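Just below is one structure, and these are the notes that go with it.
Coming up: chain A.
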Amino acid sequence: MHRTAQEQPLPADLSRTERLIRDRLAPCGDVVLRPFTAEGVPGMKSLIVYCNSMVDGQLIDEQALQALLLRMQSGPAALSSDPADPPTGTPSPTMTLRQAVTEILAGNLLLLVEGRTGAVVFRLERKLGRGITEPVVEGTIRGPREGFVEDPEANITLIRRRLQTPSFRLEWMRVGEQTTTPIALLYLDGVADPRVVRRARLRVRRIRIDAVLDSGYVEELIEDAPYSPFPTVAHTERPDRVAAGLLEGQVALVTSGSPQVLLVPTVLVQLLHSPEDYYERYMIGTATRVLRLLGAFLALTLPSFYVAVTTYHHEMIPAPLFQAIAAQREGVPWPAVMEAFLMEIAFELLREAGIRLPRPVGQAVSIIGGLVIGEAAIRARIASAGMIIIVATTGIASYAVPAYNLSVSLRLIRFPLMLMAAVLGLHGVVVGLLLLLIHLLSLRSFGVPYLSPIMPPKPQHWGDVIFRAPWWKMGGRQ
Partner candidate 1 sequence: MHGRRCKLHKEVGKVSSAQAVYTVVLAIIGSATLIVPGSMIKVAAQDAWIGCLVAGFGTLVTGALWLWLARQWPGRDLFQLVLAAGGQWLGGLVAVVLLIWIGLTLTGATWIGADAILVVFLPETPRSVLAASILIPAAYAARSDYQVVARLSQLTFWGMVGLLLVLIPLSATEMEPLRLAPVLANGFGPVMKGAGVLVGILTENMALIALLPMIRPPVRPWRLLVAVTVLAAGMVLLLDVWTVSVIGARLPGRFQYPVLLMAHVIGVGDILERLDALMMALWIAGEVSKIAFWYWLFCRGIATLLRLKEWRRLVWPFFILLLAASVAWVESSTAYPAALRAWSALFTPVIGLVVPLLLLAATAVRRMQRSSASV
Partner candidate 2 sequence: MMILGLLLLAVATGLPDLAALVRRGRRKEAAVVICALLIGFLAALSWVMHLPVPTIGATLQWLATPILGKQ
């Protein structure tokens, strides 16, 4: 019986409705049920229900409610088309109890009238949140400085302003039993692949979780390959990056309460591109992009190459350099791979400490820490100078990767690669990279192959993979 009551629209009899809502919401403590009568209309008993920690007190306007009651008494609640009239309600005669609960807790005011089923909803949500600031993580030298905030409507406005096109599609969904967080699904009709949109919509609908506090929850629940270190869902704080994604056929998911907007499907190439490539002239854009790709490759393989070459293939180092490395490693007791592990872990610790500490202190710790530990390690014969340079270069190179989650996964994969370098030398590194390549080739993000423009080959998009083709060359034929 309890279930059916949830599904039927609110009964006309006011007292029964009041009892239903009262035993559902009264224990919450911040939900107010107040009988409301209009002077001119003694017979019209009605009830106001709202949650006062969500509703903005000043916005409740008694007179407007009474005027509405008067009109309702004459006939079915005609929606006043007069704009001067402050917050007009949207009547929904078929509202069920569950919908009513969701509306109340979402910060709306419900007007229940005797003899009418359903209720009239007034949006009186208290607007609070931080102002639009520059994104902390994805800063760029050139390009807009706006970053997303926690309020979904504001985020959608930031995106919508950039895409004033009729083909813009927005669908609201609610996820999470406890939190019922609203999630907006945005895409451009005619650009995004309909099958991808359908798959995204389906996956968000199928989420069964009690609470969604950040878009990270959603990301994990809808992503393609939970067992792969590589992210198949991108998240960004930059509205221009989302607009660019929508133009390229991606679907955006704005989660209420989280400044990170998810972009699906995401391929590896997009994680290595930064929006700045498209704002600078194409030559500068290409140069920084090539540098970034090199940085990503170095971040992944540099330490394992160094370990492999110094442990196995001495002939690959020119003689004088080899002599210098031999001299540096003279007192170091353990093999090159142990030294590499130690230094890498020390560097990761420093990096993590740098983030956790408040901004000014954090910056200082990571820089000074790096220098001091490096210097002391060399003098204490724990590591050789060559290794410190390699570790430092790798650390810096991994910052060059614009997508933070990709740079972390690259740093994670570095350790098994180092292990293989220690066991099988350069051959081990090659086999490790081959395993990685095969894994990437089998990976798919929402049906789109992960190495998409390169493999399977789509030559018409090759202009924008390693190089950034100038606009007058980009996207000529479809």
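Selection rule: all candidates are chains of the complex that A comes from, given by their letters.
Going forward, a contact is a pair of C-beta atoms (placed from the backbone, for glycine too) under 8 Å apart; a residue touches a chain by one contact, two chains touch by 3 or more; residues count from 1.
Given the structure is predicted, the values throughout are model-derived calculations rather than measurements.
Chemist: Hey, among 1 or 2, which one's touching chain A in this complex?
Modeler: Selected candidate, touching chain A: 1.
Chemist: Touching residues of chain A toward candidate 1 in the complex: what are they?
Modeler: 191-193, 195-196, 244, 247-250, 265, 267, 312-313, 316, 318, 423-428, 430-431, 433-435, 437-439, 441-442, 444, 447-449, 451-453, 455-458, 461, 464, 471-476, 478
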